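With one protein chain removed, the remaining protein chains of the complex are shown where they sit.
Letters are used for the chains, namely A and B, taken in the order the chains are written, and counting of residues starts over at 1 for each.
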Amino acid sequence: MEINATTLWRDILAVRTKAPLVHNITNYVVMNSTANALLSIGASPVMAHAEEEVIDMVTIAGSLVINIGTLSKAWVAAMHKAMKKAHELQKPIVFDPVGAGATPYRTQTILELIHETPPSIIRGNSSEIKALVEAGIKTKGVDSTESSESAIEAAKHLSQKYGAVICISGATDHILNQEEYVRVENGHPMMTKVTGLGCTATAVVAAFAAINPSMMEATAHGMAAMGIAGEIAAKNVAGPGSLQVNFLDTLYSLSEADVHSHLKICA
Amino acid sequence: MEINATTLWRDILAVRTKAPLVHNITNYVVMNSTANALLSIGASPVMAHAEEEVIDMVTIAGSLVINIGTLSKAWVAAMHKAMKKAHELQKPIVFDPVGAGATPYRTQTILELIHETPPSIIRGNSSEIKALVEAGIKTKGVDSTESSESAIEAAKHLSQKYGAVICISGATDHILNQEEYVRVENGHPMMTKVTGLGCTATAVVAAFAAINPSMMEATAHGMAAMGIAGEIAAKNVAGPGSLQVNFLDTLYSLSEADVHSHLKICA
Partner (left out) sequence: MEINATTLWRDILAVRTKAPLVHNITNYVVMNSTANALLSIGASPVMAHAEEEVIDMVTIAGSLVINIGTLSKAWVAAMHKAMKKAHELQKPIVFDPVGAGATPYRTQTILELIHETPPSIIRGNSSEIKALVEAGIKTKGVDSTESSESAIEAAKHLSQKYGAVICISGATDHILNQEEYVRVENGHPMMTKVTGLGCTATAVVAAFAAINPSMMEATAHGMAAMGIAGEIAAKNVAGPGSLQVNFLDTLYSLSEADVHSHLKICA
């Protein structure tokens, strides 16, 4: 594992050059903003959830995003199918357990999905990561109220159980698997006031996972690109509305100098 | 009932401090923009519509938004469930009858929903409010073509029948229950060129309803906050695109001085 400004910039260029197709089965709230972020970073997004086509779609994709933000029965069936096929084809599956712990249905559905087909990467906030390990944890909706540090033990447990890279996002992003650990310190507090930037991070990680076989590197690179773009975009903005606009502009125009001067990573 | 710049500012601070969880069962068009507006005003949005989880979700929420903009069968069943549970737990239900009168299915579905569980607050434009009272009224899609004044009699009737606060939004917002009446004169004509700002108003009202037990005060405060933010945001914008961005920035940064200098209310 090698993660630094040079490897990050190399992988940003690879995403821009290869424009990997990222297949998203994601929630209604973030479909538009996620697609725009994927286009801005240089990937090619597709959103498709019909049971009749998810297998064919994941077959031509470079990676698969599963985000359970606005669940319902038919979609869960499609998620199972797409995950199985991605696993069979050894394509990265990046899983976002939005609101885990908020309702029993949500937590149980997630556990069934990841138990049947272990994802390559799971990215959530601390409440969500903890809810997947401790039954009955109290979650307040979809926004986390706890520090990301508090979920590190739960993340280690999850990683061991599913063999996945776990990313706890927050002021600090903690990324780990069974042997390795990376901390990304980029980002800006106002990012929590733009809906779905967590979901966007998951999708951006999937773009990097489509072009780099190391899931640790892909996760760290994706989270760092998000954090750096958010940090630069937040300079001199008047609020979350302009942050969202600047964020896409910044992702699109991220330069080697931006990466080298802003990356705060501890590998 | 007391509604003035001081009470409005007090309640804006309360929303920012308490960050109430607002559970939205709303339409696809506005999910993203509504969630962003709720975050900007300081609330915590959650969108969830699965029959399997709406009861649990509304149980942890501070208020419930029901918006029938993009109806279908499964969603209506979830709306019924969520409304019943909210009523049982005495949590405010804010109802948005989008496009009432446009099709018989829409009008009938709304009437069934509010007949079974009367909402705390109903917010619509004049065509929608009238369509809920007069059968066969001619509605042109989801945008109103009539003045808000023309629906006051219908609103009084609705309020009596369901015991709800009714808000007719438009150039002037008329807010009434069986005993009280308030008029809010804030806002800007260009707001009608941004999709879903009516739906957003409903959700913002729900944020205030989660922290103030007076539904009249909550409705007036929510509509006034929307109108003031829209008015300030519309200054010097080039069109609806920048209005939408500035609107979120302004909601986020609304100050005591903004409230005192802009509020145009007649209580």
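Note that in this section a residue touches a chain if its C-beta (ideal position, glycine included) is under 8 Å from a C-beta of that chain, and two chains touch if they have at least 3 such contacts.
Just so it is clear, the model here is predicted, and its values are computed rather than measured.
Asker: With respect to the chain omitted from the figure, which of B:Lys161, B:Lys193 or B:Lys235 is a touching residue?
Answerer: B:Lys193
Asker: Which residue, B:Val30, B:Val182 or B:Ala233, contacts the hidden chain when the whole complex is considered?
Answerer: Here the residue in touch with the unshown chain is B:Val30.
Asker: Using the document's definition of touch, tell me which of A:Ser44, A:Thr172 or A:Thr192 contacts the absent chain.
Answerer: Hidden-chain contact among the options goes to A:Ser44.
Asker: What residues on subunit B make contact with the chain left out of this view?
Answerer: That gives, for subunit B, the contact residues 27-30, 32-33, 69-73, 99, 102-106, 140-143, 192-196, 237-242, 244-245.
Asker: Go through subunit A and note every residue touching the omitted chain.
Answerer: 19, 21, 28, 31-32, 35-36, 39-40, 44-50, 52-53, 56-57, 60-61, 74, 244-253
Note that in this section only the chains that are shown with their structure count from here on.
Asker: Counting in whole Å, what is the centre-to-centre distance of subunit A and subunit B, each centre being its mean C-alpha position?
Answerer: Measuring from centre to centre gives 32 Å for this pair.
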